[in-house]
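Below is one structure, written out as structure tokens; the observations come after it.
Every protein chain but one is kept in place in this view of the complex.
Entry: subunit A
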Amino acid sequence: MSVVMMLTTLFLLASSACKHEMARAEHNNVTLEMVRDSLIRQEDTIVYSLIERARFPLNPPTYDPSYASIPGFSGSLLELFVKQTEAVQAKAGRYDNPEEHPFFPDNLPPSLVPHYKYPEVLHRAAMSININKLIWDMYFNKLLPSFVSPGDDGNYALTAARDLECLQAISRRIHYGKLVAEVKFRDERKDYEPAIRAQDRFTLTNLLTFTNVEEAVKNRVAKKAMTFGQEVKLGDDGDKGKYKVDPAIVSGLYADWVIPLTKEVEIDYLLRRLD
């Protein structure tokens, strides 16, 4: 490697490291409002990803291990796709970010990029919390059949890609519970500490439940599904009532899964917070 190239690389690494230090200092002051804003923005991502998946019918061969018949691999096309895509993204450093959780964490290749110094906000207990298996089961067994039309249009690769986006968006939102819990803990330590020391899930669940906030979230995601899922035509503001994804399904996803599973993550995190 020439001297010039080496110096350039070092310069770039050094300047990005300075920026990261600044980012870390700012981010240690993460507030509940910042966390809530992020959750709100993540709703949009989830709604968009569901809309994009709904462009395709169910496409069952995507999920059928006997369809794929890939030598040396015994899963479905979807599993192959997710494992290999996660491997690419791991090499690009995706899972260095504590907000990202792979669905197939075993055997991921190491990152090829310099380790980015993400702000250290969470207790180290966070690293062992990964409920993606539950999310995967929920998505394929409960959610998917409820919002896509039956049928097969042959686009299995595209279908798998859209599924992965939905999974990643939902996973990120649910695991964000760790950050939510950390912020709440810092704000109101006195309230949480006794329950944590007593490992009292019931009290923690009550402390973490704000029914009016949850109602607002469910209403808002339904509204987003209506807004983002509408047909847009010029001139004509008719066609109300036709949506790419049923708003009730999105609202139900949040009520039955996203909100409860996020709370699970929050409780799991808090129970270990004083270790």
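FYI, a residue touches a chain if its C-beta (ideal position, glycine included) is under 8 Å from a C-beta of that chain, and two chains touch if they have at least 3 such contacts; residues count from 1.
Note that contacts and distances are computed from a predicted model.
Chain not shown in the complex: UniProt lists it as "chorismate mutase", one of "chorismate mutase", "Phosphatidylinositol glycan anchor biosynthesis class T", "Signal recognition particle 54 kDa protein 1" or "C2H2-type domain-containing protein". Screening A:R94, A:H123, A:R201 or A:R272 for touch with the missing chain picks out A:R94.
When the missing chain is restored to the complex, the residue among A:Y63, A:F103, A:Y156 or A:Y176 that touches it is A:Y156. One chain of the complex is left out; on subunit A, the residues touching it are 1, 5, 8-9, 12-13, 16, 19-20, 23, 41, 44-45, 48, 70, 77, 80-81, 84-85, 88-89, 91-94, 97, 100, 112-114, 116-118, 154-158, 160-161, 216, 219-220, 223-224, 227-228, 230, 232-234.
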